[in-house]
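One protein chain omitted, others in place.
Then we have subunit A:
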């Protein structure tokens, strides 16, 4: 149930830590796992290197940036085709660019398997674990 003003954790290394949903794309309902949303970066990770401009682990996004993102975990339970339910303890997303490729190169945290059905296999392969 991710909608306007929902705060999500960003679990990739793009540099964003906490983002706020400002729009749900392609549906008139709250977003869930696998949905694309528009977010504003509210808090960025401080790697320490970004202030000096060291390009090694510099943040790719800054606070206030508007980006697209894909929801990878949701508090609201999802029903699988066999009737089982899966829910997570937080809402999390991964930033993507306009063409749908993830901005970060690494992810930390479990994601939902529903991403595969939504053509987000690239994100699923980056994730360390999926449920």
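As a convention for this text, a contact is a pair of C-beta atoms (placed from the backbone, for glycine too) under 8 Å apart; a residue touches a chain by one contact, two chains touch by 3 or more; residues count from 1.
Basically, contacts and distances are computed from a predicted model.
For the chain that does not appear here, its UniProt entry gives the protein name "Translation protein SH3-like domain-containing protein", which is one of "Electron transfer flavoprotein subunit beta", "Ribosome biogenesis protein BOP1 homolog", "N(6)-L-threonylcarbamoyladenine synthase" or "Translation protein SH3-like domain-containing protein". The missing chain lies against subunit A, touching residues 73, 77, 82-90, 92, 108-110, 128-129, 131.
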